[in-house]
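Here the structure is laid out as structure tokens; the discussion comes afterwards.
Here's a slice of the assembly, chains where they normally sit.
The letters A and B name the chains in turn, as written, and every chain counts its residues from 1.
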Amino acid sequence: MVQFDRDRSKLFWSDQISAVWSGPWSGGGFTPVILVWLKLKSPKILTKRGRCERPLRKPQIENQCICILCLKTGLLTSDPRLRDCVHQMRQSSRDSPGPVMMDQKLFRRCVGNNIMLLTKAFRKKFIIPDFEQLTQHINRMYDNAQQQEAGQVADYIPQLAKFSPDLWGVSLCTIDGQRHSVGDTKVPFCLQSCVKPLEYAIALHEFGSEHVHQFVGKEPSGFKFNKLSLNDEDKPHNPMVNAGAIVLSSLIKVMEFLKSLAGSEYVGFSNATFQSERDTGDRNYAIGYYLKEKKCFPDTADMTAALDFYFQLCSIEVTCESGSVIAATLANGGICPITGERVLSAEAVRNTLSLMHSCGMYDFSGQFAFHVGLPAKSGVSGAVLLVVPNVMGIMCWSPPLDRLGNSVRGIHFCQELVSHFNFHNYDNLRHFTKKHDPRNRSDEDSVTDALSSTGHRSVVSC
Amino acid sequence: MVQFDRDRSKLFWSDQISAVWSGPWSGGGFTPVILVWLKLKSPKILTKRGRCERPLRKPQIENQCICILCLKTGLLTSDPRLRDCVHQMRQSSRDSPGPVMMDQKLFRRCVGNNIMLLTKAFRKKFIIPDFEQLTQHINRMYDNAQQQEAGQVADYIPQLAKFSPDLWGVSLCTIDGQRHSVGDTKVPFCLQSCVKPLEYAIALHEFGSEHVHQFVGKEPSGFKFNKLSLNDEDKPHNPMVNAGAIVLSSLIKVMEFLKSLAGSEYVGFSNATFQSERDTGDRNYAIGYYLKEKKCFPDTADMTAALDFYFQLCSIEVTCESGSVIAATLANGGICPITGERVLSAEAVRNTLSLMHSCGMYDFSGQFAFHVGLPAKSGVSGAVLLVVPNVMGIMCWSPPLDRLGNSVRGIHFCQELVSHFNFHNYDNLRHFTKKHDPRNRSDEDSVTDALSSTGHRSVVSC
């Protein structure tokens, strides 16, 4: 049996191979295990990092061999793309009275349609080839940010105030569906303003840029003290301010989109928050009436309904984990990495990222664009939805906010992320060698090469 | 002789092969000619686009062969990297009484140190593999923009007003030094505000971001009507507004940098403009005194000297051609594509591009960032310095300005460029297939393959 101790990343080997499936495979957690079936002259078990650990014992392997290749690829067994594979393995182990003897036939059945994905993982062709190294960096940044004790938990409604200031979670999901989570990443929290770019993206997707921008502008508002007022054309400055989001909320249906964006991971709804938001939403009612007076809504829209819907949007719950998939869908140009579904048009995503880039972090937006240089959106719940285009989506969450309303730990994490990796919008220039690019493959790091050293070429010819 | 008719891109063949070098090679203009020496069984001349045109005549070629491979690679014979090559060819043709017989030895001498560059060109490994196609698109966009008849030539000083509204030029330079120019690209004009990002980049390069941002902010100013005032910290909002540029002008020496940025191409100085600017610079004097009053200058700086220097900076002249090299140096992370010299640190370039992205186009900056999504800076002379990071730099120039002070044709060109190519900051997302990516190689388009079809493999093994 091959066991993966999730906490210590160690690998064990035993005879009861069937136990593999009832162990780490069953949960929703991360797993580094990838099945590989090889014709090995001298059978060996290849551990994580693609290195040979010790010879496989005779009975299980004989002339043929099952290789449980442990790679920290970042794939989850709960990944929908692996559903068939995992299902077949479980089936096999359930059907078999003793240890499962994996032969080429069983391997083919298990791997089946996932051969492309598994090959990509195997060949380290994922966007982050050395995912384990990335997670180590992320974990270190997580720890550093955790030291940040400043900030206040928003308290204008009880549902926000009840969260402990110690809560702190980061999840990421790459455009290849590699996943990593650290901290309180399974605790639901409300999207709040983080829903704004999603709402905007959905509106763009449904109605197109031209129609949507009949109702909202596309520039930073600039005016610190005048959040209520509209731009020169009597439109809200952009869809990232309340006024813009309220107007757009009259346009769209959002829930099914969010589910798809999150690859069917957790998207909930906090009715208590919704009620509280509505009860204390004086500012938003002010904005709503002002917008109505200025005829900012589409003709058919009902302002009160739009406001209600806006409050509902703010009260939609995600976890860091599901939120990171949403962010990854944006990073991936509108296609959910773990389902492969195109949820949003690329154009909708482009415009959304443009405005997240310039207007997503309240009055810190300018500074953030300069220093972090990535599209992001923060919410009063302490959430920061961060997109590294073509690489990954990240959801940070920690309730304590700085005076501008951004999560203290979230901002800290984002800044450290970019100071280490070349993720800044203009970092990725040629000849900019100071920073680490996790997209780079170090040659000796490839499994293929590792196997090549054993003299075998056609790795996945099976 | 192979002649390249620059206007019509046609190619002729004649016996006087020596005439090649005294023809298109001698000027600074574009040339599509690349030397290739091949062992051909049945000698043929390969024309541009790598296709065989007709058999080469016997006497010149015999068993061995010189192939004048005509590729629209975008390299100029004036490219400093080809200096030796061009020199050797001219030398050969001058030394020889009759037609030059190019043999392997002569070829080696000519190509010499440029083998890497020529190989890259030959293998279509430049950032824009099919450069000819790009130039066709650019020319079409140029023509379209030329139809735009709106706008007013700035007239606050005679030196600006004297320019014809019909002037219109576009030059581009890729990060591999591929060049294309169309229109009035050899007419000098003043950089005016286009010098601001350069000034900022130089200041960053010389003093580092921390020092520079003691004196200027890093966010869009937002305030349309209040260009004179400072941000909350009594600093100019950013280095792209006059106030910011004036303060920074007290920091740096710029001329040698500009020369290097332009790869030693034309960088001049209009004394008449400088005098006029100084005589009519009431607004800038106002800003200067205001900054002095607010103690915005470094302690050692003299305000009047800084202003004078600022006026000088604005009066620096470039052409579209040299300006495009400057832009390309920014696109290339601070290394001049045609000299290979690192002029600016990558960090300086990164920050400069960040602020050009958000603040470069006056009050149109927000719209430009949304729709074009590229770092750019415009000047009152009608110049638009556009950077496509990791791809190319472009200098557009046409004096008529719209009401926000941007070149009408320049804006039009930038918008059309991005609507065709996937150059928008967030266009380059995976799965965004609508637009054309000129960086892609269409496989059959490679010279190697073209030659392969004739059965020869080791093309540049000589």
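In this section, contacts are C-beta pairs under 8 Å (C-beta built on N, C-alpha and C of every residue); 3 or more make two chains touch, one makes a residue touch a chain.
It should be emphasised that the depicted structure is a prediction, and the values quoted were computed from it without experimental measurement.
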Homomeric assembly size (copies in this file), of which only 2 appear in place
4
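Rule of thumb we're sticking to: only the chains that are shown with their structure count from here on.
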Find the geometric centre of each of chain A and chain B from their Cα atoms only, then give the gap between the two centres in Å, rounded to an integer.
38
Residue numbers on chain A that touch chain B, as the complex places them:
175, 218-223, 331-335, 342, 346-347, 349-351, 353-355, 357-358, 365-367, 369-370, 373, 375, 389-390, 424-434
